[in-house]
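Rather than the whole complex, this shows some of its chains in their spots.
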């Protein structure tokens, strides 16, 4: 996997998932927002990191008793102990939140290990405790039942589905209070660059519309006069956008 | 369209959506509450206004590229710039929240133009920013993807479906922290009058039940003795209900 540009992850810290979907749409990507995946706590949802995947399949009564947890090679445990710092642990739970994908103890461990966040299209148990952590966590809805009732951790590091979106290991995941976007790895540098600039423009637009300007000529199509005003404003605040140039 | 009684909208400011469904049920209306449509921020959800409608149909790849937004006659842009002050922009998004119905820039513009609120049975993007505005906005759930992925704005000012309810232009929409009720225009005066009185009664009931009275004889059926007490209480607080009489 080619390394990312050093500005890519920092740039994405400024960018919303909404802006990212537009930038990706321009490049032909229509399915990048994980559907029905929400922050456990919107106030701590800001997340940027590389995908590290864990796959669940349905549990089976003879394989998924409580003794399953005694196995140190159990993929869920291994995932929690080996997900690299700065990565996001993404779980394919088949959109099934009737039993938990994980609970607060494992999430605490992930946070302690420097992981960037945790995402499932199922549900977390102990969600009130997880909500209280300074750690981005995304799921469908709270789910108290132990994961053995429904989920069997089967493997790590494969491409998976999450929230109806394909997630390949190494893809760049960005989360905010609205949810999570998955950026294909090979275009992450370009997407981050364009989204960063687009964000600057949208901040200016928001100021102008808030001040009473019409949409016409301002957004999304900007007329020449306003473009000049925008460029002047951007230059005047150049210190706010230290990453606007490579 | 016949004008509304001058007290109708002010009366509805006091009334909950729950009370309105009861008053409408008495007149035979069973389907007036927009299903699966929620306030973006329950704290700023109080809304009263007249329906101004926008209809979306599914997007089509050759019609809904990013250049669609360059068209000043694009119905979404026109709707945002022409929805009259005091009206509510209601969008028929076919209950599909997999892409956004609108975002914060357009909602900011609506607020600036004095519009009374915005409603979709799809989802908003930039929902954290929208939640922070002092402006009533209702949707199904946050949805970051750009609306071009799924929604094509097709026309303005027609009767539409929203949340499984028919909304005719000029109907009266009332929103609160529970959701939105649509009152057919031609009965809005009568409904507002009756709901206002019913609200006064329910405030008294809530006081009595809170003080330990039984439901029996108090609510929903009131016995003659309590009716007397209620009428006395209502008279004693007549200044709290300035709109109780035409």
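For reference, chains read A and B in written order, and residue numbers begin at 1 within each chain.
What we mean here is this: a contact is a pair of C-beta atoms (placed from the backbone, for glycine too) under 8 Å apart; a residue touches a chain by one contact, two chains touch by 3 or more.
Bear in mind that the values here come from a model prediction, so they are computed numbers and not experimental data.
Participant: With 2 chains in place and all of them the same protein, how many does the whole complex in this file have?
Facilitator: Identical chains making up the full complex: 6 copies.
Everything below uses one rule, namely that only the chains that are shown with their structure count from here on.
Participant: If you fit subunit A onto subunit B using the CA atoms, what's the rotation angle, as a multiple of 5 degrees?
Facilitator: 120
Participant: Quick one: subunit A and subunit B, Cα centre-to-centre, how many Å?
Facilitator: Those two chain centres are 33 Å apart.
Participant: Which residues of subunit B touch subunit A once you look at their complex with the stated criterion?
Facilitator: On the subunit B side, the touching residues are 66, 69-70, 72, 77, 80-81, 98, 100, 103-106, 108-109, 112, 125-129, 141-146, 148-149.
Participant: Would you tell me which residues of subunit A are touching subunit B in their complex?
Facilitator: Subunit A reaches subunit B through residues 16-18, 20-22, 25-26, 30, 32-33, 35, 38, 42, 176-179, 181, 202, 205-206, 209-210, 212, 214-216, 219-221.
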